[in-house]
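Below: one structure in structure tokens.
With one protein chain held back, the other chains of the complex are shown just where they sit.
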Amino acid sequence: MRRLGFFLLFLALAPAAWAVMPDERLDDPVLEARARALSADIRCLVCQNESIDSSNADLARELRILVRERLSQGDSDQEVLDFLVDKYGDFVLFDPPFKASTYALWIGPVILMLFGVGAAIFYIRRQARAFPATDGGTAFTQEEDLRVQEILNDLGPANLESSVTEGDRSGKPGPRP
Amino acid sequence: MIAELGHFALILALIVALVQGILPMIGAARGYPGWMAMAKPAALFQLLFVTLSFAALTHAYVVSDFTLLNVVQNSHSAKPMLYKISGVWGNHEGSMLLWILILALFGSAVALFGNNLPATLKARVLGIQAWIAIGFLAFSLFTSNPFERIFPAPINGQDLNPLLQDPGLAFHPPMLYLGYVGFSMAFSFAIAALIEGRVDAAWARWVRPWTLLAWCFLTGGIALGSWWAYYELGWGGWWFWDPVENVSFMPWLLGTALLHSAIVVEKRNSLKVWTILLAILTFSLSLIGTFIVRSGLLTSVHAFATDPERGLFILLLLCLTIGGSLILFAWRAPALKAGGLFSPISRESGLIMNNLLLATACGTVFLGTLYPLFAEAISGEKLSVGPPFFNATFGPIMAPLIFLTAIGPFLSWKRADLKGVLQRLWLAGGLAIGAALLTHYLIVGGPVLAALGMGLAAWLFVATLTEWCGRIRLGRAPLSESWQRLKGLPRSAHGMTIAHSGLAIVLAGVVGASAWKQEAVENLKPGESIELAGYSYLFEGARPVTGPNYDAERGFFKVSKDGEAITDLSPERRIYRVQGMDTTEAAIHTTGLADLYAVIGQSDGQGGWTVRIFYEPLVPWLWLGSLVMILGGVVSLTDRRLRVGAPVRRRPARLSHGPGPGKGTKGTLPAKGSAGGGHRVGA
Partner (left out) sequence: MSAMRKRLYFMLPALAFAIVAIAFVWALNPERDPSYVPSAMVSKASPNFDLPPLEPIGLPGLSTADLSQGEVVLVNFFASWCLPCQAEHPHLTALAAQMDIPLYGINHKDKTEHATAWLQRLGNPYDKIGVDGGRALVDWGVYGLPETFVVDGDGQIRFHFRGPLDPKTVAEKFVPLIESLRQ
């Protein structure tokens, strides 16, 4: 029921304007560009997952105008954001600030990557240690690759199935790098 | 009456699925051939019953049977036929039924075409498929029955959400589900392999075509959804990092990793444990996506009507399927034998890097999507994770991936000659730097990152073509020889070349669309015009038009460049009568290099209209690139090895040792069970 109530309330605020309207714009193109960029990172609270720049909601329009007013009065981008966070909390920021409750978010990908790199290096090195490096284990040159391809083609597709195994490839002595 | 038959057919499908889930599994464990053979007819009957049920619901929509609650809530007699039919899956209950239908389709495909599968493997794969079906059939029957009647029946329905009444979105869900559910095949094969305790090249060869098929559909589904957002939402964006987009993107990222790691299993009998885990996780993410969209856990622009009871039921399914399979993995996977060895510079290592980066990208998207939930659970704090986070983290992961995608195909298996490879890449490197400089020079003051992005796209594209030309010796051998080689090259090799070039095209599109988009918003009176990016948009006025279930105002623009007429654009603003909701219908003209995009808004009541014009450079390349990628997948699917299926499991006949006299295969024999397949290539 509570959800239904909220739903109605959103409906009550939903229609009206239509994203950025011509009358909202600032004359100064630099300020206007800043306002646009800033609005794209401010979340509209009524419509939940749109920025105030793209939302049609009344509140979004109010906030767009507010952003422009404050920029015109000489606020820095950060000051505008701080004002909105003071009123609505971090929820309005699409770009979450780096602080205690978001450390895991911002560092998470780095840890994931390091963990993955560590695991991959561990695995690859274990492989490599067992890999016979001294004898015949050199790569084919392109010429040799093509020659293999040729032979395979000659065999015809029908003979390809389980006729030549990959394992044999390194068996051929090739030029040392 | 027909609806009751549909309901009854669904119940029968559940019963058949129970049979299919129990008998063949016992049969495979005990070695009863008759019990195992039950799987095939059961899978086919399951498909039959689910199809009947789906047909019954579709019938109710087509004839606008408003005694069905589901039809009342999502249809209207004045709706065009296409949207009556797409309305079947435009809601929670119906889309669940579509989900089940596709699951049954895949199951029957294995039953019909999997004749060369070992009997136990086939029985187990179908048995596991049946258990997934049981879960979702029960979910549908107990919590989301689409055949519920309503009394008294209303005279007309409440219509489908107008945003969904669109050709792009009519086919988006089926494509997406074919992708999601398609990954259930890889999942079932992975579970069956864990039960059997055996993963080998033959197994990988069975799994790959199913994964590839699902991947093609998912790519198409995501591209279609993105295309829809682009032209329907009316502000020219095509990707918003919305939770609903993210949950479809995550299985795509892991599915792409799975495609590549399965090659290593197939060719080199290596990376087996990881590939099994990827198969489980890819399908798990599809399930989690279904759960998130339907439970309303996250706030998103698009979510189904939510109901805690349903959420709990899907969560239970999720825990059983994902939790159960991961516990099985923890229990059985350590016993899987490691396979072929390789040196740090090799095709294998390249594919490991590919997997590492794709998995990290997927993990990052997962973290960003669910972080608000975690934060709220732990501290009660509400926060948002939006596009800035994803742009900041996703790009740095994808850039090295794409850089390496260009190099990977040059590496030979086991041990590659890096110096030789790099020598062959000088052309690509040179052209990439050229492309970056050219971009920087042409678009003065553009972001440096965009120039680098274009360079990267050129690098991948040229390198991919270089590799292909090298393989058919184009320009180094007589044309006739190249032609012979071209014909002799396996389809999967062509597929890889095509898919990788598609990726390069998409990348160029992403860079262009993000960096150089231009926009103009004006209040125009008829006769006035807007200049944008060298094009002039003359507004000729607007007039009301009437559609079948909406009223609209249509604007007329004449677009010209340097006085020369280019095209006419007529965008609409529609108001759907039943739901009273308005939608924008953008008018788009594509030049191949850019889209000219016009939207019309409300009239100001004084003879003027709010008009919004976008110049969208390279956006057409996004769709073109996606199509090329799908084409690559399809071409690869027609590869003989995949089409005919894998050979019977057996020790390979050791026939040839390559061109030279050398026989010294020291310690690198393929592991037991490897069914060979001598192509050097893989897509």
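In order of appearance the chains are A and B, and numbering begins at 1 in each one.
In this section, contacts are C-beta pairs under 8 Å (C-beta built on N, C-alpha and C of every residue); 3 or more make two chains touch, one makes a residue touch a chain.
The model shown is predicted, which means the values in this text are computed figures rather than measured ones.
A.B. asks: If the full complex is used, which shown chains touch the chain that is missing here?
C.D. replies: Within the full complex, the chain left out of view touches A, B.
A.B. asks: Just name the one of B:A202, B:L233, B:A262 or B:I322 that touches the chain not displayed here.
C.D. replies: B:I322
A.B. asks: Considering the complete complex, identify which of A:L26, A:A40, A:L66 or A:V117 is in touch with the unshown chain.
C.D. replies: Only one of A:L26, A:A40, A:L66 or A:V117 touches the chain omitted from view, namely A:L66.
A.B. asks: Which of B:L281, B:A436 or B:I588 touches the chain that is not shown?
C.D. replies: B:L281
A.B. asks: Would you write out the residues of subunit B that touch the absent chain, in ascending order?
C.D. replies: Within subunit B, the residues touching the omitted chain are 273, 277, 280-281, 284, 288, 291, 295-299, 308, 311-312, 315, 318-319, 322-323, 326-327, 329-330, 333-334, 370, 373-374, 376-377, 380, 382.
A.B. asks: Need a quick check: the contact residues on subunit A for the chain that isn't drawn.
C.D. replies: With respect to the unshown chain, the touching residues of subunit A are 2-3, 5-6, 8-10, 12-13, 45-46, 48, 58-59, 62-63, 66, 85-89, 91.
Keep in mind that, in the parts below, only the chains that are shown with their structure count from here on.
A.B. asks: Report the inter-chain centroid distance for subunit A and subunit B in whole angstrom, where each centroid is the mean of the CA atoms.
C.D. replies: 17
A.B. asks: Residue numbers of subunit B touching subunit A in their complex, please.
C.D. replies: Those residues of subunit B that touch subunit A are 235, 237, 240, 242-243, 267-268, 270, 299-301, 340-344, 348-349, 352-353, 356, 359-360, 363-364, 367-368, 371, 374-375, 378-379, 381-389, 393, 397, 412-417, 419-420, 424, 470-471, 473, 484-485, 488-489, 521-523, 582, 601-602, 610, 612, 640-641, 647, 650, 652-660, 662-670, 674-680.
A.B. asks: What residues on subunit A touch subunit B, complex-wise?
C.D. replies: Its residues touching subunit B are 15, 18-23, 25, 40-41, 43, 47-51, 54, 89-96, 101-102, 104-106, 108-109, 112-113, 116-117, 120, 123-125, 127-128, 130-133, 135-142, 144-153, 155, 157, 160-173, 177.
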